[in-house]
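Here is the structure we will look at.
Heads up, one of the protein chains got dropped from this complex, but the rest are sitting where they should.
Coming up: subunit A.
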Amino acid sequence: MPTVILLDVSLSMTRPVQLLEGIETTRKQLAITGINAFLDHLSIHSKLEFIALMAFSSLYEEKCSFTRDYNAIKSELKNIDDYDKTCIETALHGVNHMILTEWGNNTACQIILITDGSTGIGSKSLKESLSTLNQRNGGLPFPLPFPFPAKIHVVCISAANEPNFIKSKSLYQRLIDLSGYDGSIHVPDNLQSESNIVNLFQKLAEEMYTSFKGVLKCGNLESKIILSPTPVAYTKVTDFNTQTYNVSNLIDVCGFISVADIGSPMAVSRHLILPAGILQKPDASSNEIDLTDENSVDEGSTPSFCVLLHGALKVENMAALVSVGDNWFGFVYSWADSKKKSNLMLTILTPGSDVIPWLGDLNELGTADMFPADQLGTFPLRPNEKRSYSQNGVVWIRQAGLQSDIQKILRHARKLPEKTQQFYKELNRLRKAAISLGFQDLLSGLARIFERECLQLPETAHPDCSVQLQHAADMLRKPQNRDIKSMLMPLQTNYNSA
């Protein structure tokens, strides 16, 4: 999960702190020590995380864009100046912009706001910002909730009993609540101990980057896996329901579907599936070959089900449908990045079994030999009702629609009697629509157009032309033909029987 370290560099951060050892330092310096400890922890345990550093006071400044090079951030921390007052709203706008330009609105992010308990003064103070939340007429709306999933962690470099902190705590909590995800507020037990601050940041890093450990299972075959990035819970809001879904530790294969049939559905998130060590089966008597008795097991050369699954899915160009939670599904498939490094990928779908219309209910899929042939369908599933664009419906909202429908009839009229069927089919389509829409002017108008066509027919025209046109005009005028159920039929003439 990309993380923004948002460091308060207002003047109040320069307040001196007397450490227990007698050395004098500042709150800012303590914060920097903490951030360094945080980064050190990451470089050991989660070195693939992207971290950015932003400093703020009444303005904000992107000190270091998202990077995995934590030393770059550390060296940036060495030259941070002091500025004026704290303005958290401005800083959050900065974070919003920074994350949106880099990661878009789909990547879950974390924000660590490091401040000292003073939330600013005047119109740009956090208190003022929060109290005018719903009164931003036309102005810039408050940045929370962010358009992307984001957790906010507030670290307050202050004593827990400082009046400033006690006052601001509820404001910080309000920020976290507004963000919509459960963040946290941290304050050191003892401001005068550097090691206390270091511990706080290390603990925070541990909490923030717990990796997902689970099992990928296909029948009796299984493999311990790590998902990267760690999946987060998802709240699905429909017209009548709000429900939060959690990813289970068991990713269970429910069958296979060809990648072409799946057709790029919407994904909540995507995760790399990394096989994690050898699975110590609790049931040691199972029929699988137990390799763990060899003491020095080389991980790379111990067979892993993940690698087998990846290979077979890639060769067959198939994906495995997996359940990732209660009534929640995903697809596992082989994915290659631009460098053609192939890997096993998990795409997590929106929760629910009916999220891909063309695959139908994902709980109602079976293999070909489980059901009689007449009960099996094929992908893609088609909806019962056709959409308007494949129905050849009548829309005359723009004049061009009506004009082209009439022109079409006249084109057929000139090619009578060969086009008798088409002429009457189009005529009936137009007549039916006109009756439904109460467009009587059109029916009489069309009758006149037909009569005019008769007069303008070239001498070479087939006699059927004028006969049928006149017949159609007469029929259009008859009031009993204003019934939607009646159909105009061609006049039987000697010409067309011949």
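As a convention for this text, a residue touches a chain if its C-beta (ideal position, glycine included) is under 8 Å from a C-beta of that chain, and two chains touch if they have at least 3 such contacts; residues count from 1.
By our rule, contacts and distances are computed from a predicted model.
Taken from the listed names "Protein asunder", "Prenyltransferase alpha-alpha toroid domain-containing protein", "RecA family profile 1 domain-containing protein" or "Trafficking protein particle complex subunit", the protein name that UniProt assigns to the chain not shown is "Protein asunder". Of the candidate positions A:121, A:376 or A:489, contact with the hidden chain is made by A:376.
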